[in-house]
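Heads up: the structure comes next, in structure tokens.
Here the complex is missing a single protein chain, while all its other protein chains stay put.
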Amino acid sequence: MKKSFVALAVMAAAGAAMAQSSVQVYGIVDAWVGSERLRVDNGNGLEGERQTKVDSGGISGSRFGFKGSEDLGSGLKANFLLEQGFAVDDGSTEAGQAFTRQAYVGFSGGFGEVKLGKVWTAYDDISGATNSAFDSKFSATSNVFVSNGYTANPKNGVYYATPVVSGFSGAFSYALGEDKSAAKSASKIYAAHVKYENGPVFAGLAYQREDSGIAGDPAVKFIRLNGSYDLGAAKLLASYGRVASGDTKANEYHIGVDVPLGGNLTLSGGYAYSKVKDAGVTEGKGSGWGVALGYNLSKRTMAYAGVNNTKWKDGVGAVVGKYDLYAVGVKHTF
Amino acid sequence: MKKSFVALAVMAAAGAAMAQSSVQVYGIVDAWVGSERLRVDNGNGLEGERQTKVDSGGISGSRFGFKGSEDLGSGLKANFLLEQGFAVDDGSTEAGQAFTRQAYVGFSGGFGEVKLGKVWTAYDDISGATNSAFDSKFSATSNVFVSNGYTANPKNGVYYATPVVSGFSGAFSYALGEDKSAAKSASKIYAAHVKYENGPVFAGLAYQREDSGIAGDPAVKFIRLNGSYDLGAAKLLASYGRVASGDTKANEYHIGVDVPLGGNLTLSGGYAYSKVKDAGVTEGKGSGWGVALGYNLSKRTMAYAGVNNTKWKDGVGAVVGKYDLYAVGVKHTF
Partner (left out) sequence: MKKSFVALAVMAAAGAAMAQSSVQVYGIVDAWVGSERLRVDNGNGLEGERQTKVDSGGISGSRFGFKGSEDLGSGLKANFLLEQGFAVDDGSTEAGQAFTRQAYVGFSGGFGEVKLGKVWTAYDDISGATNSAFDSKFSATSNVFVSNGYTANPKNGVYYATPVVSGFSGAFSYALGEDKSAAKSASKIYAAHVKYENGPVFAGLAYQREDSGIAGDPAVKFIRLNGSYDLGAAKLLASYGRVASGDTKANEYHIGVDVPLGGNLTLSGGYAYSKVKDAGVTEGKGSGWGVALGYNLSKRTMAYAGVNNTKWKDGVGAVVGKYDLYAVGVKHTF
């Protein structure tokens, strides 16, 4: 009697749970309090007020989503993911967007993975991989790297990732503009990366090209080479970025380090530098540093504090902008 | 000891599952790649470029939602459903809409079902029931039937469906404009259907009337008669549609067939035709055909390929528009 009741309860519970198992609700809520100042020279010297703020996404952009994976047998899976970004400080998101971050359906199996929809590009996969300060708002590159200005998740995308073989893997993405007219070709964005990840070593090379489809309009080409090495006592981080569009070219560098301090504490910081030239003549320079301290209250919840300091100069070395940020916050994953 | 642990675990699992049982998260993600061309004659001959596309909703519109049902005893249930449509290729939806498709609360029981909110009209229940090519973007009627131009889910709606008796059922819906002013009456949309569904036979007749509330403004009246018969080796599909608004009248026809090819493969196709007259004089004609092939990878996941080809002529028979579509895609239900 009792046994059959237990078995029944198990079935009921398993049934109810399975009714839910086709979709998982997940997300990140990340909020911080702090002080931020952006000053820009519009001809009257550096202008801009310091703001005391409650804001969203100190470490990671706040988001929620629905995702699921269905086993189709023979190692084949159908997968989907729908992810909306929002600001936890005011509840806002982009008007007219159900899912600002990703929205795709696809398959995975021995052949790798295919996605169809609004997907992070293959360049984006590498872009933040070796960023210091937890690849966050505090990262040195955040306000310095021009090569961060790529289109991260264009619409109308197809994406393919290879399986991992001996630590090596690759991915390719293509996004269609669907805007062909009598006057122009369709715009398009394509990207690719190769990656090596094995033990303490990470190395990734990514390329993205954005074409407007208008005759004579130069494509914008992004290159990123990222590497890291984990010494145990510290993880060394390095990045090289390059953007080119016609005669305009940016070359940029970043070095950083993650330092586990014991307990659940990690310190990470770095320095970034960028120089933009037009037809060989320097147009501007950016440089910045950032440091963040993270304390893991649990696997899902991290308290953090961070600083970012950035400076921009024009071609002759005059300071035309300054930015600084001091913040403490919490990132909660569900 | 072990038993009590098992029992405890069961309770915990059942409890956790039940905490979720008041709401179910569900949806469809449907994406396709293909080629689409719409050409229209605006006085310079047929113009319009072929676009290579990644798009949403080849078979069914992509959507997610929350729904639930509470047993109130004595056969009475409280029900709700909240459903948002979106485009998986770019994550977009209608700005300012939390739920573009449906949003309602209501009751069901021996008396039938009542819904209150933004609900599909009683006409909509019948409209796509015998559409060929899986009632999709590929269906012959998609770009031909003027009677598809009804308001599908008006705001401020009440809806009642009878119980099914010997295969017969009916439904009525009414939507309030809430726009009464000193100058006009409130606009309104009402619809009704009767349906017979038994074994191999389906027959449905639906009517919808849309009144602007402005004196002298003719109402727009939609009629749809749909029928299908399942021979086993094939399912025959037929539709008649009629739209009338003052002197303007459209009469339209559709025939199609679903053919199970064995395995998990189904082929479906059809042909549709529409003629619009104004005060007895032909104003325009539309005709089109569509074929789709569906392969069920599982109960929840279908791979598909489809074609649609449509042509519009003016009153004297000159071609004024052409549309074609070739696509392959995947529809995943969660």
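A few comments on the model shown:
Residue numbering begins at 1 within each chain, and the chains themselves are lettered A and B in the order written.
The criterion applied here is as follows: contacts are C-beta pairs under 8 Å (C-beta built on N, C-alpha and C of every residue); 3 or more make two chains touch, one makes a residue touch a chain.
Remember, it's a predicted structure, so these values are computed and weren't measured experimentally.
Touch with the chain that is not drawn comes from one residue among B:22, B:35 or B:198, which is B:22. Which of A:69, A:151 or A:301 touches the hidden chain is settled by the complete complex: it is A:301. Contact with the omitted chain, checked across A:27, A:112 or A:260, is made by A:27.
Residues of subunit B that touch the chain left out of the display are 6, 9-10, 12-14, 16-17, 19-20, 22-23, 25, 66, 68, 70, 72, 76, 78, 80, 82, 84, 95-107, 116-118, 155-158, 175-176, 178-182, 186. Seen across the whole complex, the unshown chain contacts subunit A at 6-7, 10-11, 13-14, 16-18, 20-21, 24-27, 29-33, 47, 49-56, 62, 64, 84, 86-96, 297-298, 300-301, 329-330, 332, 334.
To be clear about the criterion, only the chains that are shown with their structure count from here on.
In this assembly, the C-alpha centroid of subunit A lies 38 Å from the C-alpha centroid of subunit B.
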